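Shown below is the structure under consideration.
A single protein chain has been removed from this complex, and every other one stays in its place.
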Amino acid sequence: MLNTLIVGASGYAGAELTAYLNRHPCMNITALAVSAQSADAGKLLSDLHPQLKGIVDLPLQPLVDVVQAAKGIDVVFLATAHEVSHDIAPVFLAAGCVVFDLSAAFRVRNASFYRQYYGFEHQHDDLLDQAVYGLAEWQSEQIKQAQLIAVPGCYPTAAQLALKPLIDQALLNLDQWPVINATSGVSGAGRKANITTSFCEISLQPYGVFTHRHHPEIVAHLGVPVIFTPHLAHFPRGILETITCRLKSGVAAQDVARAYHAAYDGKPLVRLYDQGMPALKAVIGLPFCDIGFAVQGEHLIAAAAEDNLLKGAAAQAVQCLNIRFGFPETQSLF
Amino acid sequence: MLNTLIVGASGYAGAELTAYLNRHPCMNITALAVSAQSADAGKLLSDLHPQLKGIVDLPLQPLVDVVQAAKGIDVVFLATAHEVSHDIAPVFLAAGCVVFDLSAAFRVRNASFYRQYYGFEHQHDDLLDQAVYGLAEWQSEQIKQAQLIAVPGCYPTAAQLALKPLIDQALLNLDQWPVINATSGVSGAGRKANITTSFCEISLQPYGVFTHRHHPEIVAHLGVPVIFTPHLAHFPRGILETITCRLKSGVAAQDVARAYHAAYDGKPLVRLYDQGMPALKAVIGLPFCDIGFAVQGEHLIAAAAEDNLLKGAAAQAVQCLNIRFGFPETQSLF
Amino acid sequence: MLNTLIVGASGYAGAELTAYLNRHPCMNITALAVSAQSADAGKLLSDLHPQLKGIVDLPLQPLVDVVQAAKGIDVVFLATAHEVSHDIAPVFLAAGCVVFDLSAAFRVRNASFYRQYYGFEHQHDDLLDQAVYGLAEWQSEQIKQAQLIAVPGCYPTAAQLALKPLIDQALLNLDQWPVINATSGVSGAGRKANITTSFCEISLQPYGVFTHRHHPEIVAHLGVPVIFTPHLAHFPRGILETITCRLKSGVAAQDVARAYHAAYDGKPLVRLYDQGMPALKAVIGLPFCDIGFAVQGEHLIAAAAEDNLLKGAAAQAVQCLNIRFGFPETQSLF
Partner (left out) sequence: MLNTLIVGASGYAGAELTAYLNRHPCMNITALAVSAQSADAGKLLSDLHPQLKGIVDLPLQPLVDVVQAAKGIDVVFLATAHEVSHDIAPVFLAAGCVVFDLSAAFRVRNASFYRQYYGFEHQHDDLLDQAVYGLAEWQSEQIKQAQLIAVPGCYPTAAQLALKPLIDQALLNLDQWPVINATSGVSGAGRKANITTSFCEISLQPYGVFTHRHHPEIVAHLGVPVIFTPHLAHFPRGILETITCRLKSGVAAQDVARAYHAAYDGKPLVRLYDQGMPALKAVIGLPFCDIGFAVQGEHLIAAAAEDNLLKGAAAQAVQCLNIRFGFPETQSLF
């Protein structure tokens, strides 16, 4: 049994993470923490997330108290603000914990990325070097050795899972940048009071066009330029990304299929569609990323669907945990 | 042409009201106002409510500026906080304006009502005496003479329209209190940042059980006790109220039908269903209250549907305006 | 390991049931069946319910084929049309199977109930006598002995769980009939093409007023008259029932709390709220029925929430299975 601490359990991804870890046979939740100033400190997790009543009724403790009592913690999950992760990850790492960070604080080995997109100065170049990017299907060998795993963002997970096999197999004509149109449910914006995410304000709309934080994360890890246009839509959860690419001359649908199968056969959390396109409902509440595609001439349309809080956050974090510690890869995920 | 000022145009009901008045052939909108501290002051109404772009692009002015320039205003609509209405209505009344107040500030002739349910001390007993309650189908004679019209709350409008004909015709056995189960869309909670109305938090749920502010308003104007249980649901607008009553012995379905028809035949904004029950979709975006009912033995189920922002607020305010000034009752409402 | 057959796996409740049984460590799914005429025969369950892709990819077989090969089946679940259950349950019972019937075919010991509300003549009085009504929290001793378990309807489950403790403890003044206002998501209407459940037609609306099939089921098992008003709403799943009762003179909130706790402490699938009311989101995707209440004077408002497909169907069926065979009561349910 590994003792684990979850920081930021009060958020939507944090609550999902806590539910997974709570039913994981090898994990013992030692404490749930929120930032000391949070109005939620002292409440039960199930006060905020009533679906967990009777399942996880643990209290949300102020982070400072928890850090001071961190002895004996094996594993820490950080589902908190980027700056907070940046500041506290070193403390836990120094204590020997394995850290799974669901924030962006260690995702890209480039300090200017944090300055430009997240508004803070990164202080830990050594940790940027050391962190393993937890795109689980592609990094499992590195994850097995890692002490700090930077769990990918929600949009970047689906985008990379759909594009990486094509890029790796050199199937794309990159003179034409892949066009990623992505639509996310509102939970991606986090659990907070904000007029822009209030019920009556939300409506399908592009946002962050050419400026979204996840664009440089995608580009950094794919190694190719892309156009990324996110949209917010009036549903609570799920992401669908529709990706339009130009194939190299002579590449056929079967080459695309072969690339996907080579990448994901045997990978339990990516489900390939031999025909048809994934629907959001197929993945809501589940840890999968579903991928379908169609080819016409040199044009490829691929679609990837995931639950933004699960394969896009909590489930991928637990998948990384399972890989890191040699548990079955889907342990406690469905 | 009457010159009109709309205070609180930035809210959901205020925006609907502004749209109605903007297309009203007898009304000239002089200014839109918001409270001086509002972050919305200086913006265009259509910045906040993009559906009005190109239709009403007027700026939202700080209330103080507007009051000082209030000369020549004939009609004022107050779609603002209860305390603000309480404070500024006297100013406009003293200037000779006719005031339509969509807040609760003058709805009930009982100062303790404001203390207990709205948290402020009412200072204007004279205005409470003078105000006419604008339940349009029932108060048209008084509205024609009024200078201060207190437009009813959203829940009370539907509840009273469904119950008043039955009470007036003495059809109910009131030993058993009418049970009003009401379900409202989220816009009823107003336009503001609040975790409780954020997209991912909203879910069908009873709230304010035995304590909702609209309960005493209903009771005061119906003159009979009722049980009122409001629910919030995950849709943006509309109210459905399902009302269970005990009929007096010997009262039959045709007596109920006769009472409803006597009350509402010729009333253009109440639509009676001779069979079947109203659905919310029938009234969304429209100024109607739809009423259906069924009888079995001594038991009556009535259902009333309305758009909470329209017949439950803005449309009823304009209906009162039309009655007050002798315009056709449905002018500019559909 | 018990061999099990699921008839009607293609429906919404059938698919949920199959997912539960698929992960149940003591159950072996032998076959999934649909009626022989169904256009779904021959497809994979995951073709219809893509969320199950990679989890349950079993084919849907024509019922006749399956019945002929029924040797070695220990347990049969019937999630099919009422008449079909009525006709085939005897076959499986005669073969020694334990049958869990999710249809209404054996819920009420009164042949006229089937004639009046379901439109067929019941031929099996002996089975009506033998069947145990599977309201799991209340019938566990009988379930342990039963060969035929009639799993309750979705609305009746929540209604009875909320009312039975109050009736058993004689807390209600039944001169005033309990008023049950219930709102259900669309999945309760089943998986079929129908203009009335097409996306753009659905809207919050009362239906089946005074005539719904679940009314006599509730009354038969509670033993008291009630008023039951169901509503359909524009969300896919979940039921909320708000129940208004008259308490006997002198009965206080703490008596109500005591009755609920006496009934449900130690019952893992009923969650009591000591304050506040349940929201639908607390139970979606989960096997619980959540109950809250409020008292004012002699008036009681209780609210019960459940997932209509889970505690209202599939989860309760599995809960009955677990009780029948001595497995942990919540095995594989969360």
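So that you can tell them apart, the chains are marked A, B and C in the order they are listed, and the count of residues begins at 1 in each.
By definition in this document, a contact is a pair of C-beta atoms (placed from the backbone, for glycine too) under 8 Å apart; a residue touches a chain by one contact, two chains touch by 3 or more.
The model shown is predicted, which means the values in this text are computed figures rather than measured ones.
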(request) Out of A:L58, A:A111, A:A233 or A:A257, point to the residue that touches the absent chain in the complete complex. (result) A:A233
(message) I'm checking contacts with the chain that's been left out. Which of A:R115, A:K144, A:K192 or A:H299 qualifies?
(response) A:H299
(message) Given that one chain is not shown, which residue among A:N3, A:T242 or A:T330 touches it?
(response) A:T242
(request) Just the residue numbers, please: which parts of subunit A touch the chain that's not shown? (result) 176-177, 179, 181, 183, 203-207, 209-210, 227, 229, 231, 233-235, 238, 240, 242, 244, 246, 277-282, 292, 294, 296, 299, 301, 303
(request) Identify the residues of subunit C touching the omitted chain, counting contacts across the whole complex. (result) 12, 185-187, 191-195, 197-202, 234, 236-237
(message) Counting contacts across the full complex, list the positions on subunit B that touch the omitted chain.
(response) 23, 50-51, 53-55, 268, 271, 278-279, 281-286, 288, 290, 334
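FYI, only the chains that are shown with their structure count from here on.
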(request) Could you check if the interface between copies subunit B and subunit C is built from the same residues on both sides, meaning over half shared, or from different ones? (result) same
(request) Could you find the chain whose CA centre sits the greatest distance from that of subunit B? (result) A
(message) Of all the chains shown, whose C-alpha centre falls nearest the centre of every protein C-alpha atom combined?
(response) C
(message) I'd like to verify one number: the distance from the centre of subunit A to the centre of subunit C, where each centre is the average of its C-alpha atoms, in whole angstrom.
(response) 36
(request) Take the average of all CA coordinates in subunit A, do the same for subunit B, and state the distance between these two points in whole angstrom. (result) 45
(request) Quick one: report the Å distance separating subunit B from subunit C, using the average Cα coordinate of each chain. (result) 40
(message) Touching at least two other chains at once: which residues of subunit A meet that condition?
(response) none
